[in-house]
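Notes to accompany the following structure.
The complex is shown incomplete by one protein chain, all other protein chains being positioned as in the whole.
Right after this comes chain A.
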Amino acid sequence: MQFMLLFSRQGKLRLQKWYVPLSDKERKKISRDLVQTILARKPKMCSFLEWRDLKIVYKRYASLYFCCAVEDQDNELITLEIIHRYVELLDKYFGSVCELDIIFNFEKAYFILDEFLLGGEAQETSKKNVLKAIEQADLLQEVRIFLYHQIHLL
């Protein structure tokens, strides 16, 4: 996987993870382009599109779009599975996750993602193990977590 973007229906970026080295300028351009392209698609359209030489896989959960860029030989369906798995992880961690949870605890969302994917590859396919690792790491931390229950993604 080359990168993952989370953005809202209004086109606001909520999370970005880049697994390929790119300059800030390029990153900005790519995310702007992609957000526009994906938001312009109709809701009934399929989750895949070809974009430059990459395949884009995206899925919308409530008001949030999750979007991944994979290479040509990669499997779109498993990428979709990765997205879903990530949403499930967020949901388990926050307990009925909503967009605001991700906005206000965005570093948590990153930590979960980092336990799940590493360098663009799935590192742990067991949900239980991912959550366990996060919980244990949290025990070492001194932070408050605010939870917002509004529109749930799942």
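Everything that follows uses one rule, which is that a contact is a pair of C-beta atoms (placed from the backbone, for glycine too) under 8 Å apart; a residue touches a chain by one contact, two chains touch by 3 or more; residues count from 1.
In this section, contacts and distances are computed from a predicted model.
A.B. asks: Considering the UniProt annotation of the chain absent from this complex, which name among "AP-3 complex subunit delta-1", "ER membrane protein complex subunit 9", "Ribonuclease P protein subunit p14" or "GATC amidotransferase" applies?
C.D. replies: Result for the unshown chain: "AP-3 complex subunit delta-1".
A.B. asks: List the residues of chain A that touch the chain left out of this view.
C.D. replies: Contacting residues on chain A, toward the hidden partner: 13-19, 21-24, 28, 42, 44-49, 73, 75-78, 80-81, 95, 103-104, 106-107, 110-111, 114-115, 118-119, 121-126, 129, 133, 136-147, 149.
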